[in-house]
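Report on one structure; see the data block that follows.
Here the complex is missing one protein chain, while the rest keep their positions.
Labels run A, B and C following the written order; every chain starts at residue 1.
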């Protein structure tokens, strides 16, 4: 018989589930992000594979109870491999009517719905724009509804601590977490440990939160309300040490690791913008790694300062989102012309213009490829999952330095904030990043190129005898002196193109997930990875000849991609845009690929992709 | 017997030519642009069709005699229709050794070469980096060489005026013009008139220039040096009133005409940049037409102020070149989101980065189409010839206002400065531009759309009862209030796309120059018009099934284009870039079109396109 | 601005139907309230008023004002407003911006609008933090400020908004405080009346990311000692007992206590028209000095928009209303029969 974490024998029957998708939703002040993160940690330590999806309101602190102030966090935990945070919900915890209203549509029929009874007051219902009380009008009939007196019991549990009411209310999320932890047989020790660490300077609050958590757990165990609890067995996970990581943290660590491997200082020039700011926040804490973080006056100064640092011999990077990418374009063009290494990171959000800053989209791909005047081709690399941001960032630096070129790294607002378990690599296993600054004046020309990479030499100012000048005017092919010679210009434009082509030598053979020929090839890039992978898997399990290729390199494209495409009858390109990779593939391979386009500021559901695959297989 | 313009009977025989390409080249201080312009005027009044191509040095005022200080002006005048300024030269006039060195490669074998003997001094040869004197080493043997004592005779002719030497030297260009005017039987009255007008406040200089001109003319007539003169008969030109016009002037007039027809003030917000500045300069002289010209602190403020003016109900426009386009991208995205009319003009120059500012290129097309974050599709319109800039600018305003959308207008540094005769339209014949500002508060919503155009209403602040707020955040489909609703976002993105599609209803049937089906279709856009048209014509005259389509609308593409393409065996797309329209056509129509790409900062020669056409017909 | 037959408006006429989405307790609420209170008094019809903002919490302001409004992009409001005001001199154009929006990314447009003296009323909400992006330091944050982006403290010497405005030769420079309702109303009224660029710094509490930044200045206990309320033509006196003042020692200002031979006559008298006084005031800051609030400087200069429109009128007077047909035919034309 299993024991519960508090040591008492479990009283109620346990049902096994392969996987569960749960969402916590409440006011932004209700601590739902924290609750979700802790539930994630508990699940990870329970051995499940997981996927998460936070969903913040756009407002900093919207008035309590409003629809636009709802904050949510979704966790998918499973005994099998997890690709996404899940489509529809098996369970939904709502702290107030607004959270119910905005989240209920995602709950599966017969799904578990837990709500806080105390919050369904007339005034809260009105704030949530309910004309009828949903608890009473039959609209919840198709769900397993569990009214829980979250506020009331939390208050009771903390009564003798004599805390101000505000502080008590702040503990309700831990009560809810306790309930849910019991319901899904999660260990609560990690959360207890976290509370103790977090509030170590504030013993009263620590005690209050611990009690709330425990009270919730006991509530599940002891009240009649839940007939059984659920268990999700550990997933088959590769051995090793893991941590849970968001895309933005992974991006920051990837850059850090690359500079570390290169043995050079890292210089981040950036200007805050949602959802990119956290990379700046994160890197700002690593100063002892020779990391310079410069919050510039705007995006232009952000990228300009990074370029200046690159000129000085540092790993120069900049981070932003769409609006900032516009502003950086001119400097990126300069970097392309002077051929210095630089990584420009675009953490895409829904546009156009200010758009929906907290929502993800993949609509900056064509801008990354073409968003500069003149012919200024650049490598473009995209991350597929939160942890993959680490490798993508690392690879971006590696390519930049090896080929002496700016590189554009694309992630998005979903990857930025979503998290997944990350099997920690050994630092020694990471690829080498070899930098040899030129020091020999003999035969030196600023634009003399390495034959295999077409890279020009990187020279640190301070090196005697190599004084030279670079700039954005067209340059002589060898000396780099200003040149207006017509044929020289053509030669320079073409060599910058040829350099891009050279990079294909660094692209590993394309991994085809599924048979290497067949009926349908699904091609994706970026954060759609999980949804596509899960959808394709469904068909592969049914024995269908459907495969998945997920592109990391958007420019140059892998040399073998055309051949692969040719071996499939049809090609589907799901994107969170109006068909940007689709355009690239059609132009490049003259393939009549079709797009599946969702532009709602949220990721694809697996089912949405699966439905389209099914239709294409039928047609 | 013909009489020369001075009234004396012509003494020497006259040879007839179908057309002549001549280039004047000298130091930037030598007045070659002026000489070329005057020769153009003379030719136009002689009834020829003409094409011109100025070529300025990049430097403001390079040291005299240097290679990079050479300024040139090329004129193609003909008794047939002219499409370009001509490929190779029939005649070349050089004022110094540097001009000889940089221009001689373009002179046809047996072409006429006129040079100023006085300038071939040792020191000038050195400045031109000649190690041997080209007059003596046989390198001119294959040309008809005419050494003319330009400096000496000009000095003699002006001797009794007692002008300072500097002023005398400044008259040499008119002497040269006199010689050449005689040689090609051009009337010199227009130039005499021009000199009288230009120097009316400076009688001495007037007299000097008139004398120099006349002296040159007499020199041709009287000296033994030229055995005969040449005549180019008038071309069959449509009746009407003409003026010679450069692309930049035509662009300015096109905007002016559109605002005039719309009955609204014109507001140009701009920041100087080569080769766009002249549009600002030009419009700044039209204040009595209710034209506001604002030289902003940068390009962002340029487009921002224009958008502000558009919000206020003016025709808002901005003008720039590639580097400025980068900077404007964010504001263009905002304009797309708020759906206000605005015309952004990119007068393309050779990039990337600062590139070669005085040289043309067509490499900003993809930036115009995709150079913004998010999905922000915009109409893109390109001008084909200098005079066509008028109609393209006019059309850009018309579309912007009718569909309530920013429009990007593309011209380039070649069109900007090149000139051609323009058959002046009657103002009443220009299309109507009807603007109805909304004034009725009844049933008003800021994003309520017109059914046929999908345009939202244009409301002038100051209108009572229609107070409303717009912005760059995603908006509700109808009310325009901020909305983060997922499906609303998708609906908004798609309606912005649908609006682009609607514009196809304004695109006239595509004009096919040549048979409407056949072996080869050459598709071009922008300033390559002349070279492509001339090349295609050569083959058509040989009875080959080669046709030419020149696109004015790059987005949306004409609805009938796919059908046309399908009727040809092959498609060739000549561009002054690495194949940008090519990519668009390949993606759109899955046609295996091929590109002919020249990126040398100068226009295609007709022969270059013809050679490729020939090869494609053979293959 | 047509102020002719404006019907009498009330505060409510300036309220929109949109939910105000600032954090509960944000200083922006008070600013909104004061503006909505003062506006009916201006006598300008609602439809002739336009609010233009950039991006930031502060820049949401236009949504809540029932006038014409444009919530644009980060830092660019002064540029957009310039285009509007120049081409529509009949409108009254307000710009709302923040310390990040107006002084970081938008600093250049701000100084150029000020130096051109475009007739714009610019309200800069200075909370010394980036609110909307959740708490990075701003150009007005103090040196050593610990924020999300500067966990070890910022290394930037801050910008002084009033000094910068003076550096751009602005013709109206003032400072007020979110919670000082009456003072704020006065300043807004003065700004509205000024013909030319009016630059108003409003110290604003961001209770989420920089709470208490101006506590010493607004606390009932201390404010009499920390605020120097400027009045034109009046000596600079402050303090709970109105017993302290500012005196010049050579060219250097100093705080003195009245009495003991120091009298009001020794104190510096505020003169809105003296640029040197404006300079001295713009540099006065705690702990050495009280914080001056009020109008530091006023100067009359032709506005950019007026000059631009005058050029158009003069051109019309000189050349006549433009005739396109004629213009096209100007210069070297020729006719082919």
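Quick notes on this one:
Keep this in mind: a residue touches a chain if its C-beta (ideal position, glycine included) is under 8 Å from a C-beta of that chain, and two chains touch if they have at least 3 such contacts.
Keep in mind the model is a prediction, meaning the values are calculated, not measured.
Only one of A:71, A:305 or A:405 touches the absent chain when the whole complex is considered: A:305. Checked against the hidden chain, the listed residues C:72, C:117 or C:147 yield one contact partner: C:117.
Screening C:186, C:225 or C:274 for touch with the missing chain picks out C:274. When the whole complex is considered, the residue among B:293, B:318, B:417 or B:488 that touches the unshown chain is B:293.
Seen from chain B, the chain kept out of the figure touches residues 59-64, 66, 68, 271-274, 277, 280-281, 284-285, 287, 293, 295, 297-299, 323, 353-354.
Contact between chain A and the unshown chain involves residues 41, 44-45, 47, 190, 194, 237-244, 253, 256-257, 260, 265, 267, 269, 286-292, 294, 296-298, 300-301, 304-309, 311-314, 316, 330-331, 334, 338, 424-427, 461-473, 481-482. Residues of chain C in touch with the missing chain: 104-108, 111-112, 115-117, 139, 152-153, 155-160, 163-169, 251-252, 274-277, 279-280, 283, 301, 304, 307-308, 311, 314-315.
Just so we're on the same page, only the chains that are shown with their structure count from here on.
Across B-C and A-C, the chain pair carrying more C-beta contacts is B-C.
Centroid to centroid, with C-alpha atoms defining each point, chain A and chain B lie 47 Å apart. Chain centres here are Cα averages; for chain B and chain C they lie 45 Å apart. Rounded to a whole number, the gap between the C-alpha centres of chain A and chain C is 40 angstrom. The multi-chain contact residues of chain B, meaning those touching 2 or more other chains, are 330, 334, 338, 471-473.
Shared contact sites, meaning residues of chain C that touch two or more other chains, fall at 55, 73.
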